[in-house]
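Apart from one protein chain that is not included, each protein chain of the complex appears where it belongs.
Labels run A and B following the written order; every chain starts at residue 1.
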Amino acid sequence: MIHSEPFTARDSAPFLTLFQQHTPLVHCLTNEVVQSFTANTLLALGASPAMVVEAEEAAEFSAIANALLINVGTLTQTRSEAMLAAIEAANAQQRPWVLDPVAVGALRFRTAFCRELLSLSPAAIRGNASEILALTQASAVGRGVDSLHSSDAAREAAQTLAQSCGAIVAVTGEVDYVTDGQRMLAVPGGDPLMTRVVGTGCALSAVVAAFCALPADRLQAVASACQVVSEAGKRAADAAAGPGSFIPHFLDALYQCQRQEAK
Amino acid sequence: MIHSEPFTARDSAPFLTLFQQHTPLVHCLTNEVVQSFTANTLLALGASPAMVVEAEEAAEFSAIANALLINVGTLTQTRSEAMLAAIEAANAQQRPWVLDPVAVGALRFRTAFCRELLSLSPAAIRGNASEILALTQASAVGRGVDSLHSSDAAREAAQTLAQSCGAIVAVTGEVDYVTDGQRMLAVPGGDPLMTRVVGTGCALSAVVAAFCALPADRLQAVASACQVVSEAGKRAADAAAGPGSFIPHFLDALYQCQRQEAK
Partner (left out) sequence: MIHSEPFTARDSAPFLTLFQQHTPLVHCLTNEVVQSFTANTLLALGASPAMVVEAEEAAEFSAIANALLINVGTLTQTRSEAMLAAIEAANAQQRPWVLDPVAVGALRFRTAFCRELLSLSPAAIRGNASEILALTQASAVGRGVDSLHSSDAAREAAQTLAQSCGAIVAVTGEVDYVTDGQRMLAVPGGDPLMTRVVGTGCALSAVVAAFCALPADRLQAVASACQVVSEAGKRAADAAAGPGSFIPHFLDALYQCQRQEAK
């Protein structure tokens, strides 16, 4: 397995500056539970979110947006059709799209759907260890949305997956590992309190999509997304009395880092 | 173009008192992203929100509720049918309904749908400058949910729209302009931080619907809704460290103004 290189705030700084200049418009086809938090996360960073869900409109909009997020958390037959239409439109316009394979491996419909999506050239895939393992192994079974594996255990799977489908793969946990199949960057940080708030991983995937829209090295862009969110999570956890106050602190931290960068 | 008259907290005060006495029940057929924030905004003000989405039930409920909100942010074929059934029931019972034409002009399905709705006697329409322009001009194209125009630029379009469909039209931005086609009220205030939180405009539209339920001059009632939300937004922005802490401060400010009025 390849050795991982640390990727820190110093490394992400130029990407945050670039992000600030581009303020990507991100089309989010995500799950019912996290839409508001995902939108607020992107807005706090200075990006523009939009959720357009009807199949025909989703395709129209993906051709306008700078990036597309596909999150299968509350997948339905209807939504899966909108997702395919949006991906096709994004690919036709060479806009990057990112897959968040929530709970893949544990449930049949989404597992088949996610494996189908791997052949449609995702720019990046962001998941926990169980999810990344499930995308490469037939045997992995998750416990719903929680990871049963450490991110370390999925490093090899991430590398294999990146090589086979050409995407940047981010397997997130205590340490986030980001790989293009050749190099592997390790982003430390975050805080366990982030697992007590719904949608932190889903929101990170939206930020990954936004960073994929930048005209920059994509491996480092994805690692920058992880680093920015991880650091905001750490700051918010330090300031919060629990998961309730974590949420406003987290969005404020993203907003402040974005404004700091803008100076 | 008609001259605009300032509309301030002093003007909205009697409407807020009336609101407090009536505590309107508002049926919200709104988008997936903002439902919770919309409900919390109405509750903070002392109104009662309800989201009833199945077509038959939506029609039943619109005949019970005091006002109906139609927001097309995440429009689907199915939801559009529920909306039409709800509007028909509201009109039959002479209950006011309000249109929030999110991202109209940028996407075909919702653009056709919103234009169809203009003939169904909305009591009010609340949108940003791009949206109000798109409802009157064939050429306007938005960038998703963000406005590319200042609210000032859409003043003339608002006036034309109000005259053609008989609704009060509120075009909101740095200054909110509210017109019935004859008079135009200007509501100052708000704060740019409101654009970094998802759903502030959508929530305002729900408040507009609630104020339309009052037995009072509708032009001033709609301007009062804009004034109350704008002032709560300003107070919250002054107290907040960013968009995360803005949210609780905003709801608290609405709650406090409502309680102050009740004394």
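Just so we're on the same page, a contact is a pair of C-beta atoms (placed from the backbone, for glycine too) under 8 Å apart; a residue touches a chain by one contact, two chains touch by 3 or more.
Worth saying up front: this structure is predicted, and the values here are computed from it rather than measured.
Of the candidate positions A:43, A:75, A:154 or A:229, contact with the hidden chain is made by A:75. Taking the complete complex into account, B:53 is the one of B:13, B:53 or B:120 that touches the chain left out. Note on the undisplayed chain: of the listed residues B:11, B:88, B:156 or B:252, the one touching it is B:252.
Listed for subunit B, the residues touching the missing chain in the whole complex are 25, 32, 35-36, 39-40, 43-44, 48-54, 56-57, 60-61, 64-65, 78, 247-256.
Those residues of subunit A that touch the chain absent from the view are 31-34, 36-37, 73-77, 103, 106-110, 143-146, 195-199, 240-245, 247-248.
Just so we're on the same page, only the chains that are shown with their structure count from here on.
Per-chain CA centroids place subunit A at a distance of 33 Å from subunit B.
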